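One structure coming up, written as structure tokens, with questions to follow.
Of the protein chains in this complex, one is absent; all others appear in place.
We just call them A, B and C in the order they show up, numbering each chain from 1.
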Amino acid sequence: MKQASVAITLRRCAKTFDHGQRALRPVDLSVAAGETVVLLGPSGCGKTTMLRLIAGLERPDPGGTVLFDGEDVTQQPIESRQVGMVFQSYALFPNMTVRGNIGYGLRIRRLPAAEITRRVDELLDLMRLREFAERAVNRLSGGQRQRVALARALAPRPRVLLLDEPLTALDAQLRETLRVEMNSLLRQLGITTVYVTHDQAEAMALGDRIVVMSAGRIEQAGTPREIYYSPASLAVARFIGTLNRLAGEVRDGRFHCAGCAAPIALPRRLPPGGAMWFRPEDARIVPHAEANLVGRVLQAVFLGDRTRLTVGEIGDAPVLVDVPGRADLAPSGSIGLAIAPDAWLCLPEDAA
Amino acid sequence: MKQASVAITLRRCAKTFDHGQRALRPVDLSVAAGETVVLLGPSGCGKTTMLRLIAGLERPDPGGTVLFDGEDVTQQPIESRQVGMVFQSYALFPNMTVRGNIGYGLRIRRLPAAEITRRVDELLDLMRLREFAERAVNRLSGGQRQRVALARALAPRPRVLLLDEPLTALDAQLRETLRVEMNSLLRQLGITTVYVTHDQAEAMALGDRIVVMSAGRIEQAGTPREIYYSPASLAVARFIGTLNRLAGEVRDGRFHCAGCAAPIALPRRLPPGGAMWFRPEDARIVPHAEANLVGRVLQAVFLGDRTRLTVGEIGDAPVLVDVPGRADLAPSGSIGLAIAPDAWLCLPEDAA
Amino acid sequence: LRGMMLAPAVAIFAAFWLLPMAALARISAGDGLAGYLAILTNARYLRSLATTLALAGGVTLTALALSLIAGLFLARRRFPGRHALIAMLTLPLAFPGVVVGFMVIMLAGRQGLLADAAAALFGHRVVFAYSLGGLFLGYLYFSIPRVILTLMAAAEKLDPALEEAARSLGASSWQVLRDVVLPALAPALAAASALCFATAVGAFGTAFTLATDINVLPMVIYTAFTLNADLLTAATLSLVLGAVTWLVLAWA
Partner (left out) sequence: LRGMMLAPAVAIFAAFWLLPMAALARISAGDGLAGYLAILTNARYLRSLATTLALAGGVTLTALALSLIAGLFLARRRFPGRHALIAMLTLPLAFPGVVVGFMVIMLAGRQGLLADAAAALFGHRVVFAYSLGGLFLGYLYFSIPRVILTLMAAAEKLDPALEEAARSLGASSWQVLRDVVLPALAPALAAASALCFATAVGAFGTAFTLATDINVLPMVIYTAFTLNADLLTAATLSLVLGAVTWLVLAWA
């Protein structure tokens, strides 16, 4: 099932809409052949505009170029770019059956009927839709519609697969299941994929690389691990995962704060803001003697795989700490927390 | 802000709709005064019907009784039950401002204008809506609408707060934030609350007790910890969190399976089905010598706070294992897994 | 494809839309402003305009009130025969104005059912078909189905949670209707009234069938144009009628 795919390059692509609104500032982006890149950001950050530039549904402002494997496709409309697209609304054709929808791109290409049937059957099997083949699309569940939309996009063997929040319309439980399926499907197909989402869990699970965007700019591009452990800015760090801010001050090259058991050695030069950051799962509960921080449990919420503690009397605001679910904690006890030296994040205050 | 609340008791409440559809089989349920109970289950399981019986929007089939603090309210319509309701669609009155919406229940009660203003201001502050007071509700974001709906329900100091999937219409990021806010608000108010959702994470985070429902029946009722660690059936276990099935057979009172480093001592009598279950976070990576199970990593997906491994060559299907995010794993290595004796779940196969 | 649509669209617009109205305006301006004023201040024409507007207003209000009750009832309740009832309610839409006029005469005319019934009951024949009363009845007959259909469509789109929310806050049925249902239906009510009013202002077939001496504006225009060949009056009154109707439609 491996498909031929292309590398995508955007060069100085900006987009200003008719009414003068700047949706995208000039950006550069490269997607390797076969790679899955996730564009992540809040609504209005320009991620969908970037996807539509790649698709050919929008043209970049003069000066911007879109290349597929080095070939300039900037002026090509979407119908000749050979891209597969999946929309948030699925956009299934209500006047066609499941089979009709999946085969539409092949009929447009005037392939022989036998070949269309063969290819559609192949996709029906891949997507476990065989039993729904002759059903009207409005009689499908959300998850089934999503799979039909994906099969339809894949049927003409596109060079690039573009997905615009394909799981957003589904409910939480189903979204998690489909995220896993989508991941193994994309690995299996090995097709160049650009995936737009505002859900960081989805981005982490699916992306070879994640491109974090905000206000029409690329804030950071990197592997999920790079983005999570070395966020380029506070905005990125806040958007990816949960983050605790520990306010304090630097004296004698060490960090002092309320609740600090002992001054903390600075892992890197602390920027002027005077705060350090850590993630809830990077704090371990330890005896007071070994603790970096000592505080009081204000609330403990059992979440199954973990318990989320709200710990007060540290810094200037309560911090969140995740401990394994089986740990049984009476709220309101005093606890010691240890944070490994490499788990501290130092971020510029202003970047928020 | 503590409100007077009542205990709710349902006795043998069933509901059959006009067209003969059985939405709810006879159930009993008690909610203590001030308690937050979450009704959890897939769509069509009867959870919303049960909420509507409590609200007074539906009458139970003959023989069923609804009691508020011992007083029989079965025949009382919703308008005299003094309940606050929040709907999935928010159901804000589009012809009134934010202030008008919140004050509606007070105007209906013909309270003096000054008192209405005072109470509405109090709620605007509590919900951080002060700056939107005079705004039309269709100019609010989803999260703001949700807060207005909650404020409107709370304004007349109801005896019971009923919420029907209040966060479902919001996107993932916002839902998580509001889940936390909702939790502290409910603790702060101490009002008897019945909360309907299909999202298990929401149920775990909010419920003092969770009532898991399926096909019009209560499958299990208990604290989040009870439900998670001692599920009454496979259906409950599957619905709450992720679960691995390990197929094998019992010989000499011990469990044997593919990938078992050594036969596993049975924690309880194993039901006839011949499979054992464990949760992804209950497996630890250990040297092969200490391992219960040995398998091969097929896929590793970094999710930030944890990495989810798919491990093959164990039982008859790959199992999922969660390890802390910072653990760096080359996929396709051979690993040993240890599972604590008390982490094994034995469940009847049939209950699925 | 899309760029090419501009030219034909403009051409169609110019040919069909502006020309006839321009012709009307040219004729009505024949005597200049004085001509306009003479007609607009003529007591007979003013009375006719007032009659037309009063009749249309009365029909609209009555149709609205009756349709609101029936429309809400039909949108909410599920009962056997509901679909058949709705299908029969729309029957009057199938009859042109002439036939509606004919029906009014069958019902309330000199040999009508009502006249026969009244004669049997009270000993004297009730006849109101050939007057404004008959016209009112006829207009009501073809207005109500339209208004009911519009209201039903709007009422079915109403989120039932809106009413449930109001009830949970303690509102009685009447308060729910006043504070939630009617405001939510307001746009549909306005649109339905405007259409009903505009149709009643311009209806001709029914009026002409009932009697040639009913003094509503379309009749006056017809008489001025066809019988008296008074183009100036006909054109001016047509413009007045068009302007009134257009304003009502645009307001909704």
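Note that in this section a residue touches a chain if its C-beta (ideal position, glycine included) is under 8 Å from a C-beta of that chain, and two chains touch if they have at least 3 such contacts.
Note that the coordinates shown come from a computational prediction; the quantities given were computed from them, not determined experimentally.
Q: The complex has one chain that is not drawn here; which of the drawn chains does it touch?
A: Looking at the entire complex, the absent chain's contacts are A, C.
Q: Touching the hidden chain in the complete assembly: which of A:G64, A:P156, A:G248 or A:G336 does that?
A: Answering carefully, the residue with contact to the hidden chain is A:P156.
Q: Quickly run down the residues of chain C that touch the omitted chain.
A: On the side of chain C, residues 1-2, 5-6, 8-9, 12-13, 16-21, 23-24, 27, 66, 69-70, 72-74, 76-77, 85, 87-100, 102-104, 106-107, 112-113, 140-141, 144, 173-174, 177, 198, 201-205, 208-209, 218, 221-222, 225-226, 234-235, 238, 241-243, 245-246, 249-250 touch the unshown chain.
Q: What chain A residues would touch the chain not displayed?
A: 55, 57, 77-80, 82-85, 87-89, 91-95, 104-105, 108-109, 149, 152-153, 156, 162
Assume only the chains that are shown with their structure count from here on.
Q: Starting from the mean Cα coordinates of chain A and chain B, work out the distance between those two points in Å.
A: Measuring from centre to centre gives 25 Å for this pair.
Q: Residues touching two or more other chains, restricted to chain C: which are they?
A: none
Q: Two-or-more-chain contact residues of chain A, please, as numbers and ranges.
A: none
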